[in-house]
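The other protein chains are all here in position, but one chain of the complex has been omitted.
Up next, chain A:
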Amino acid sequence: MIQVRFHGRGGQGIKTASQILGSAAFNSGFQAQDFPLYGAERRGAPIVAFTRISPTPILERGPISNPNLLLIGDETLLNDSQVAPLCGADESTIVFVNSTKSTEQIQKQFPFPAAPLILDLTDRCQNFLGKGHILSTALATAGARILGNIDLKDLLEAVKMELGQSLKPETLQKNLELTQDIFHSLSPCTIPEKPIKALASSPLIELKQTPVHEAAPIILAPGNMALRKTGNWRMQRPKIDYDHCNKCLICYARCPEGTIKIDEDGRPQIDYEHCKGCMICAQECPGHFIQTIRESEGAHE
């Protein structure tokens, strides 16, 4: 059985990617299973999705902790210690990252167990679809191609199955072209077998009763949302052009998260630790003085 784990953000089509790969495997005659995992749906929040592919019936369900193939759609997640997309990956795990960086650059930055495969999917999605952040087709194609056991025609059929209902014919056509482009830009890998470990017992413990304030879902620390850094939910980052900003403060009023503050000079300041990148400020700015930039690039400015 091949187990594939997808990482990305709400709105990037990560769940759809897992479904396209699932359908493609199914079309190619495999047993397949796919499912997403996310809390209360929020655009930009980290989500995980999974696809299992096997020539025999799949006797497993739920999250994949030790994947054969890891597909990271959004490289900013590598910075997120809660998501920890590399968690459970070992030397036998093939890791793919959607990035503009070189393998050497990204390996220096993050502790990959082995050299990751890299392709800039966002750029191709921007070219083919005009939307760099919609990664469903691209990420599924990367996965299918790396696995090497799925025919291109089965994959194209899967893209039609999963997207045909909701997309206009011309948009679907562009997705099919994107599929062919990415399919031919990557090469199949040999997926190493995972070593089979003998079962050992789980280290079960007996919990002792604790006082109620620890034993019930009570939160005593008020206002702790400030500690929940939501800045890494951004796919796009707003950037205020202070040369032209006239301090009208419409962005301050419209920010639904209250992440724009006013500094001593009366200028709006974005709190990037909490801004979720909804880009409402950019849409509302009357003079269009707030730019939208790709997060993975903006973060280093």
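We adopt the following convention: a contact is a pair of C-beta atoms (placed from the backbone, for glycine too) under 8 Å apart; a residue touches a chain by one contact, two chains touch by 3 or more; residues count from 1.
Keep this in mind: contacts and distances are computed from a predicted model.
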Name per UniProt, for the chain absent here [options: "Pyruvate synthase", "Urea ABC transporter permease subunit UrtB", "MoxR-like ATPase" or "Nitrate/nitrite binding protein NrtA"]: "Pyruvate synthase"
Residue of A:Pro57, A:Pro195, A:Gly223 or A:Gly266 touching the missing chain in the full complex: A:Gly223
Full-complex contact with the absent chain, from A:Gly39, A:Pro57, A:Pro111 or A:Pro169: A:Gly39
Positions on chain A where the hidden chain makes contact: 39-40, 207-220, 222-223
